[in-house]
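The complex appears here minus one protein chain, its other protein chains still in place.
Letters A, B and C mark the chains in the order given here, with residues in each chain numbered from 1 onward.
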Amino acid sequence: MKVLYLGDLVGRQGRDAAVARIPELRKRLGLDFVVVNGENAAGGFGITPPICDELFAAGTDVIVTGNHVWDNRDILPHFQRENRLLRPANFPEGAPGRGVGVYDAPGGRRVAVVQVMGRVFMDPLDCPFRAADKAIEAHPLGRAVSFTLVDIHAEATSEKMAMGHHMDGRASLVAGTHSHVPTADHQILPGGTAYMTDVGMCGDYNSVIGMDKQEPLRRFMQKTPGGRFSPASGEATVCGVYVESDDRTGLARRVEPLRIGGRLAEVVPAIA
Amino acid sequence: MKVLYLGDLVGRQGRDAAVARIPELRKRLGLDFVVVNGENAAGGFGITPPICDELFAAGTDVIVTGNHVWDNRDILPHFQRENRLLRPANFPEGAPGRGVGVYDAPGGRRVAVVQVMGRVFMDPLDCPFRAADKAIEAHPLGRAVSFTLVDIHAEATSEKMAMGHHMDGRASLVAGTHSHVPTADHQILPGGTAYMTDVGMCGDYNSVIGMDKQEPLRRFMQKTPGGRFSPASGEATVCGVYVESDDRTGLARRVEPLRIGGRLAEVVPAIA
Amino acid sequence: MKVLYLGDLVGRQGRDAAVARIPELRKRLGLDFVVVNGENAAGGFGITPPICDELFAAGTDVIVTGNHVWDNRDILPHFQRENRLLRPANFPEGAPGRGVGVYDAPGGRRVAVVQVMGRVFMDPLDCPFRAADKAIEAHPLGRAVSFTLVDIHAEATSEKMAMGHHMDGRASLVAGTHSHVPTADHQILPGGTAYMTDVGMCGDYNSVIGMDKQEPLRRFMQKTPGGRFSPASGEATVCGVYVESDDRTGLARRVEPLRIGGRLAEVVPAIA
Partner (left out) sequence: MKVLYLGDLVGRQGRDAAVARIPELRKRLGLDFVVVNGENAAGGFGITPPICDELFAAGTDVIVTGNHVWDNRDILPHFQRENRLLRPANFPEGAPGRGVGVYDAPGGRRVAVVQVMGRVFMDPLDCPFRAADKAIEAHPLGRAVSFTLVDIHAEATSEKMAMGHHMDGRASLVAGTHSHVPTADHQILPGGTAYMTDVGMCGDYNSVIGMDKQEPLRRFMQKTPGGRFSPASGEATVCGVYVESDDRTGLARRVEPLRIGGRLAEVVPAIA
């Protein structure tokens, strides 16, 4: 199976770039399934129902989120209607929405998407390792599903790498988000799971993690409130990770970064 | 000027790989100056005087460190003898050692190396932005020095990107370390400064940030003490960033990642 | 000199209780000087110019604040007009307002008030110990001033106790705020400085740090947004610390807690 996962869409620039590129990438790369992280899609903070619709219409199969999931309150009731929208699975019992979904892909195949959030330097949720275990056990790779994507939305690289190894051999892809910077450590782990510490944001890289740089810079130095944070207005780089997996085992055969547009060096997987 | 900066050497594997590669890279890339981050060189924690000597003998010009600088106590007195060894400049006044140095490079050129440490999710040192300002003002680029390397040793990508913009036009290179994962966002900022959020570690990437994965994984899940952390024993990937600058302005003309050996996709700057 | 310092006034309940009690306490205890912490006076978040006026009219000499100082933006320009309003002195250079003031007290005496903020588990400001040193050196106790009050607005008890010892013999009183809970460790340190880790809030103690308990409880358990935080509506306990000092040396002769009204056990210093 051929799967693309695009990192945190930041504001209109990130959203528009992703919406513009997804149809062309589906075709060019022969993609079977597309997942995007939408936690910063609405002005940098959260996501709204119309934005979800726009992303699905463009060819997104599933939207995951992260710590910013609740920033825009309009999304809370939407979780009841839209099962293609996920939030971290390790929120405590009773939180709106869900963190694990199983979806149809072409050819009768099934894809599991699991999102968990790290706890190092973040809010103390339930154990993300056990939450991932539980999801994987409910939908075993190579049997119940042909592909399992685990997003580890986390700050610390140590926790993300640990999640990769913890899932190794049990997921097709473990990819991180939240740092808004793509890493260059994509690899297939010894057990066959594709891994990348962070897939990066879809946003303007002439910025501070996608936001206009003036106000963050001022705050770092002055420690006083001031203007608002707003997404940077330069051209976005669409950043993600591309994986090809074996449909029988569900394990990865190939993992490559994707970066198109904007300021970063362009990389697109070569398709034979 | 052609400068290479290699990220955190982790344990013997990282150290040996760097020592083995530096001479060949100096020649192949025609390097004028080599800086390495040695904060994890001694068994993953700190650095010792003999390790400094080994790195200098291999062709390193300057060693920077980070939050692990004091882990091995033998290094404290060494700071008085060895001015090619730096620690973050924003430690409080009176701390051993220094965070800024100016060094000779071939052709009578001078290179400034500045290290500062971030404060987000880290120990509360003095303001890294003001510390960098002070260093830059003491050794202006294009006048007192031909090249200025600023290392921002930090956890948060926001603080690292902010430092890049804060220094833009006033340093040749702002590069981050500490996350032990190379990023793919190398670029020349609008003002002419080369930037890369993290240059990555020189270490085994089948690991948790360079350390054998068993014990970190156990601790993340069980929250109890157990075995010791020790560097992973697989082949290290040597990770760094390469910059070519204009000797007159000191600004960057080219910035590229370097990754050799081990598990990560190999990338070496092509030299005409 | 007889000085009273009242901790964080939380919302209308805390404000009204302080305003009602200050005149009676000035008389009953023969107070020479009254300081209050107003960082939560405006609905729990920040302070406004009219609230400052109300507190001064009731007999407050100086208002200090803390991490919530900027929550209500109306206060920013007020710092230029009102020198009896302080914010932590260790905000970076250029921040609005000031953190140190010297004021007139009855009998031609002078009182220095210094506020610093801790950095453990808080925003990384400049070093609070050095900021306090600088203030003390500018206004030496027993010479330039008859009384020096140092507020250490901090989370960690370790940092607060360290500040007490660091100032011991150089200030009349080191008292903490921010935890919103009064401590019972008031004492005169070996060098003659009165010390109390936290003077507590002026607010309703049937609450979560002064706020209505429902929403904080829900958030601790559910980790999702919901209603707003608003001050609890029960009767406030006015909490503070009372110090008698030697006018010649400026050192403390007596330190006692004060707690009046609301749910906590009442304690008022006995005046001969």
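In this text, a residue touches a chain if its C-beta (ideal position, glycine included) is under 8 Å from a C-beta of that chain, and two chains touch if they have at least 3 such contacts.
As the structure is a prediction and not an experimental result, all values here were calculated from the model.
Peer 1: Among C:Ala57, C:Met221 or C:Ile271, which one touches the chain that has been omitted from the display?
Peer 2: Residue touching the chain left out of view: C:Met221.
Peer 1: Please identify which residue in A:Gly30, A:Pro50, A:Pro77 or A:Pro92 touches the non-displayed chain.
Peer 2: Only one listed residue reaches the unshown chain, and that is A:Pro92.
Peer 1: Using the definition of touch stated at the top, determine which of C:Asn83, C:Gln187 or C:Ser233 touches the missing chain.
Peer 2: Per the contact definition at the top, the residue touching the missing chain is C:Gln187.
Peer 1: Tell me which stretches of chain B touch the chain missing from the display.
Peer 2: On the side of chain B, residues 70, 73, 76, 91-92, 94-96, 123, 125, 221-225 touch the unshown chain.
Peer 1: Touching the hidden chain in the full complex, which residues of chain C are there? Just list them.
Peer 2: 121, 127, 129-130, 155-159, 161-162, 165-166, 179-187, 189-190, 197-198, 200, 205-209, 213, 216-217, 220-221, 257, 259, 263-265, 267
Peer 1: Need a quick check: the contact residues on chain A for the chain that isn't drawn.
Peer 2: With respect to the unshown chain, the touching residues of chain A are 92, 119-120, 124-127, 130.
Basically, only the chains that are shown with their structure count from here on.
Peer 1: How is the touch graph of the chains shaped: line, ring, star, complete or other?
Peer 2: complete
Peer 1: Just give me the whole-number Å value for how far the CA centre of chain A lies from that of chain C.
Peer 2: 45
Peer 1: Roughly how far is chain A from chain B, going centre to centre by Cα mean, in whole Å?
Peer 2: Whole-Å distance between the two chain centres: 29.
Peer 1: If a residue has to touch 2 or more other chains to count, which residues of chain B qualify?
Peer 2: In chain B, 127, 130 touch at least two other chains.
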